[in-house]
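Let's look at subunit A:
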Amino acid sequence: MLGDLIISARELKKVYGSGILGRRKVVALDGVSFDVFEGEVFGVLGPNGAGKTTLFKILLGLAKLTSGKATIKGIDISSRDARKSMGFVAEESYYYGHLKLKEHMKMMADLVEFGGTEKDMDDLLELVGLLPWKDAKISTLSRGMQQRFGIAQALLGDPDILILDEPATGLDPIGRREIRDLMVSLKERGKTILYSSHQLSEVEMICDRVMILDKGRPLKISSLDLLIGGLGGFEIVASGVRTQDGDELSGLCSSVLRKGERVVLRLDDESLLFPCIDILKGMGARIVSISPVRESLEDVFIRLVRGDEEG
Partner candidate 1 sequence: MSSKSHIVVIAIISSILISAVLEDEILWGRERAGIRDEVERTPMGVLLSMMGGLKELVADILWIKVDDYFHHHIDPSGKGATLLGEKDIMPIIRLQTWLDPHYVKAYVIGGWHLAFNLNRVPEGIRFLEEGKRFNPNEPLIWMELSRIYFFKLKDYAKARYCAVRAMRLSRDKDELASSLWLISRSYGKMGKEKEASFYEKALERVAGKGYVERSLREALEEAEREHEHEHGEHSR
Partner candidate 2 sequence: MRRVKAIAICTALEAFRRRTIYVVLFFALALILFLGNASFFGLGVQEKFLKDFGLSLLSLFGLLLALYLSPGSIQTDIERKTIYNVLSKPVRKEDLIFGKFIGISIVILASFAIMLSILVSFILIRGGSVGLGFLTASALIYLEILILVSISIFLSSSIPTVIGASIVLAIYVLGHMKGGYMKELKGDVASNLARIALSFIPSLYGFDMKSIAVHGGVIPTLYLLQILGYWIIWVVIPLWLGSILLGRKDL
């Protein structure tokens, strides 16, 4: 069940000028509209150059809208107050390397006029597993640790919304797992998270709803269940199917694949399941397994983006 509306965006458009005197126009966002509700994890997906980072920058006031309107908890994004409810972790960003972790936390705390104590800041560092390194210089930390620090500093002031722009980029599998676990725990705390990533398997695990962008336009906004919940047909594995019977089966199946003694049949149309079973029985073949096929998020993503390109 969705919470209250927390982010509202209508017809967001961003055009960059490039070249001499900015004559060449590049449309980064072209009429993006979406809503985000309290407590959900909202994935923003898209190929490179789709406009994900531009969208985040606009919400955070780091770039200016060409046209459109967006609000954060009812406050227009052009107001500095809108940023009080948000924490941000940029993709592959660096921090002030000569500062110690605790000094950098203190600085970030002052920027949000954090009312907590040093212990509260230590608690945040502990949440991301960095408390033992609080006296270490940022430059001595690994990339993964710096990303975790990024999340800690984003949580200062207890913002309602977290925007994470590809937080797992450049991390090894352990680092990515740590970030994912953090996000799950933040979600359980009731945070609203806007999350972009190229790791679609992770998006599948964490996000409630996703928006797929391509060339600055939203291709799809949907809950994950609806997006990838539908059946994509069946896969039947059978043995004892003679070669000459293959022709009869290929009329029903979208693919017939021979693997040694066994045959793997792919049925896209669910209604053809039982007729296919009857045919196999009539051949005297033995059915080894029948399993439903679901589209993965990656499949949906590629289908939508490729369809958009061809369209």
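Keep in mind that, in the parts below, contacts are C-beta pairs under 8 Å (C-beta built on N, C-alpha and C of every residue); 3 or more make two chains touch, one makes a residue touch a chain; residues count from 1.
If you want to know what made the cut, all candidates are chains of the complex that A comes from, given by their letters.
Just so you know, these numbers come straight off a predicted model, no measurement behind them.
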Original post:
Given the candidates 1 or 2, which is the one that touches subunit A in this complex?
Top reply: 2
Subject >> candidate 2 contact footprint on subunit A (complex, rising order) >> reply: 16, 57, 60-64, 80-81, 83-84, 86-88, 90-96, 98-99, 103-104, 106-108, 110-113, 150, 153, 163
